[in-house]
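Pasting a structure here, questions to come.
Only a part of the assembly is drawn; its chains keep their places, and the rest are absent.
The first chain written gets the first letter, and so on, giving A, B, C and D; residue counts start at 1 in each chain.
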Amino acid sequence: MTIENKINKVSLKVKDLSVYYGAFKALEEISMDIEENQVTALIGPSGCGKSTLLRCFNRMNDLFPNTKIEGQIIYDDIDIYSQAIDPVLIRSKIGMVFQKPNPFPKSIYDNVAFGLKINGFVGNYDEEVERALIQSALWEEVKDRLNDNAFSLSGGQQQRLCMARALAIRPDVILLDEPTSALDPIATVKIEDLINVLKKDYTIIIVTHNMQQAARVSDKTAFLLSGENRCGKLIEMDATEKIFTTPFKKETEDYITGRFS
Amino acid sequence: MPREEFDKALDELQETIEKVQKLVEKMIIDSVKSLENRDMDLSNKVIEMDDEVDKYRDDLEQKAIFLIASEQPLATDLRKIITTLRVIMELERMGDYAEGIAKINLRIGETELIKPLIDIPSMSKKSIEMMRNCMKAYKNTDVKLAESVCRVDDEVDVLKDRVINELLQIMMKDPSSSRQATYLIFIAHNLERIADRSTNIAEDTIFLATGKSRSID
Amino acid sequence: MSTKIDINSSSLSRRKLIGFLFISFCLLGVLVAFMGLMSLLVQVIIQGYEWVTPNLIFNYPSRHPEQAGLWAALIGTLYMMGLTALITVPVGVGAAIYLEEYAPKNWFTSFVEINTSNLAGVPSIVYGLLGLSIFVYFLKLERSILAGSLTMSLLILPVLILTSREAIKSVPKAHREAAFALGGDRWQVVRMAVLPTAFPGILTGIILALSRAIGEAAPMVAITALVYITFVPVTPMDRFTVMPIQIFNWVSRPQDEFRGLAAGGIIILLILLLSMNSIAVILRNKYQVRSEE
Amino acid sequence: MIKDDKNLKVRRSHRLRVKIEGKVIGFLVGSAAFITILVTISIVWNLAQQSLGFFSEISIIEFFSSTRWSPILIPREFGIAPLVAGTFLVMIISSFVAVPIGLAVAIFLAEYAPNNIRKILRPMLEVLAGIPTIVYGYFALTFVTPLLKLVFDDMIIFNALSAGLVMGIMIIPFVSSLTEDALISVPNSLRQASYALGATKFETSIKIVVPAALSGIVAAFILGLSRAIGETMLVTIAAGATPNLTFNPIESIQTMTAYIVQLALGEAAHGSVEYQSIYAVGILLFIITFAMNTLGHWVVRRWRNVY
């Protein structure tokens, strides 16, 4: 058997996290460890709170009115929800890529450089932009047209550009919310390959509806499910191979085999 | 209930398996019967039945593979299909052994047997019982029953050794019976292998139930 | 860049300060805008409230401020609105339907398209000039309420076409496809799948366009020539006046009493307009929520 | 024939009726669209015809080169410059008010205002945008001018400054609602992307949202100013009736539109040069605003980002 529960360093530690949208409790007492330089997949039926949980990691939920958080997320020995922490700082350490490619209506170069400028980077911008584009496997395709508008790229290229944009500010963690659901199969494969390369240097958390994708790219998989009261809970978290071949919980098995109703 | 079509398809696979099981069982019974009764016709019939088993096997493999292609099964579902592929293979091989017994019977020809058959029929009975149990265990994913099947296998082994020893005695006493004795030894060997196959199916059942691999041996 | 989170990042506090200054500026802008507009309303009300009497509504204009009233103008306005609506609504909505649903996409339709949005921006006084020479003199309608309505129709037609087109456009293409795929004829598709959905939007457009027409004074100045009207129009060929004109008339007089009278008239006019506008806004908000579902 | 209505019972005449109905309606709505073309043609034809009459008596060179506009008082002179100057003076003053404030209001509403405040402010602005211009004229004359007189005591009652300031206030709702539309049409995903990169709200608004909506914002400014040029009653009431080639805001001036009103009120004899002069002014007004509107729409079309 090669399924080993390797013990890796914990990058993000979630402790008893509950999330409320107004009076509605979207997530209840989630606790999990996100390990460093591993890909963690969040799976579960629609509306179980995967995106909500993902957005907690970089405090994007702060942007929605009436959101309330209980519990902690420990990153770098600090609770990112503690008073002293400005979410802006967190977000420059924990990058995010969204479901639909959303490049800015600027040149390819400016898209990648945006985060650097915002964060007051002093140094060689060209170098950093090139590095980020190489890392996101886009450099070869765009190096001769860095000043073209980002919208001139195909959907898959746009998504990789969004990856480059996130990578440019050298985050530790990258959050991906269904990054390929708007892409065709070929572009999807490219993004998955990219994730496989990036996990050597980054901690990655990915939300996906595609179970095969979770199986392909991730090391750990967490299964969330919302119960009667529509409130999401963590049912099971384990090595990906384990989850997809012999999950421990019946709910997981039912969901994975499509017998969940 | 979701995945109805898929569940229906899985049920169909199971039905085919059961059909093949019945066929193979009959082959084993008939092959031993043909040996006991020196019934060459029956032996020939057994040999013919093997083709039918092969056809079922091919059909089922085709369907199972297409099912994997079209349904993207995961977890238990996937193990179920993979196990089906293994089980049908074991059954088919059991059929081959029965066919082998029938063929040996043809080789022995219309002569009298050198000794009355006692242990061989009881080996055959044990094997068939094992087969039934393992298939029941498989159908119901019954790990306990599967494990018990593995234990019965030892009894068959003991019987087989007894048969061989006995036949060796006969050979030593009456060298002219060597050929037939050797044939009978092979028949015992075949029956023992049939029992082994049941053990394999039992192990497949454990894999199906737990995802644990079979190398417990 | 460091890996550790730097809690007391100084550059961050600078960035935050800039942001704070900016929002302060924005708020100041909002304040000025609303102060300006509010002081307008307050000024009007302060000066005019005591002039809002039954006299103001039911009397004809007069040289004596305390006897002067809006009656002729009020009826003139309503009369003209009715005529304008009769003329504009079928033409405007029809043109919008044609442009959105029937017209092939070619240079002609794109010309019409640019043309309507430009017409919507043509100053209202130019429409007044147009009405003056075409309706009043060329067609010899004189300075009649019909000439006024026709002029006003020209003025609001582009606006109505634009808003109706927006409303029709906002009906998803998918609805048309679905209706066609069910074996619908083009007109059936428009009538049964498009117009019911677009209707609230079109209605809003109609109300907004008409309320614009009520407030417009400039073209009416050209058509009516500000004569002194002391009767209520009966036939479409009668001479007439409208509320903004009457108010303008009062404003232009140097006496303070007439200024007060003007303020009173403005209050009546605003009540009429605001209620129409509010209906439109309410209608649109309701309709927007629906389409988001 | 196709196995028509093998199963479904339908009225026989149905198809035919639908067909005829469709044809008739198609014709009707087509003619409605044609009317809009007729309107444009008649505007241009009418203005052109009338002003041709004017230019056959007054040379076009005098019209553009003379600096005096005196259509009634002898010696009559028809130099358009004072009217154009007056018009643009008011427009420029109003742009100093409307552009920054309109933008600030729009950014506040689109980016900062919490939902409930936006829900109140936006309809309010829209309703205010529907207030007739004559009311603004009244406001300028009776409120702003006396107020300004406290500062500039040598100011004339009818003056460009008061009219321009109120004009600015008047077009704020117009500018801000167009601008806000442009800002709102920037998809939220861009804002989220920016926040996710560690941008503050200010940085997101100014560096992402405003540039992304720039074409719409510019168009809003252009269209707003075009409106200021064509505005009539406010300037007629508050800015005076003195054609005056000056850029001093506290003097009395006359705009093109105000001139047209003045003449139209005077019952100038149909066919006289004075009567025709309003069409000459009108066609110039038409050309200027038409050009600005075309520019505004072109900016939107040309630079719009398609998401």
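Everything that follows uses one rule, which is that a contact is a pair of C-beta atoms (placed from the backbone, for glycine too) under 8 Å apart; a residue touches a chain by one contact, two chains touch by 3 or more.
The model shown is predicted, which means the values in this text are computed figures rather than measured ones.
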Across the entire complex, the copy numbers by shown label are A x2, B x2, C x1, D x1
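The working rule: only the chains that are shown with their structure count from here on.
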Moving only between chains that touch, what is the shortest number of steps from subunit C to subunit D? 1
Fewest touching-chain hops separating subunit B from subunit D: 2
If I count partner chains per residue in subunit D, which residues reach a count of at least 2? 200, 203
Chain contact graph, described as a line, ring, star, complete graph or other shape: other
A full list of chain pairs that touch reads A-B, A-C, A-D, C-D
Touching residues of subunit B toward subunit A in the complex: what are they? 1-3, 6, 72-79, 210-211, 213
Contact footprint of subunit D on subunit A as seen in their complex: 58, 60, 63, 65, 88-89, 91-92, 95-96, 98, 100, 102-106, 114-115, 117-119, 151, 162, 165-166, 169
Footprint of subunit A on subunit C - complex, ascending: 1, 3-7, 9, 11-12, 15
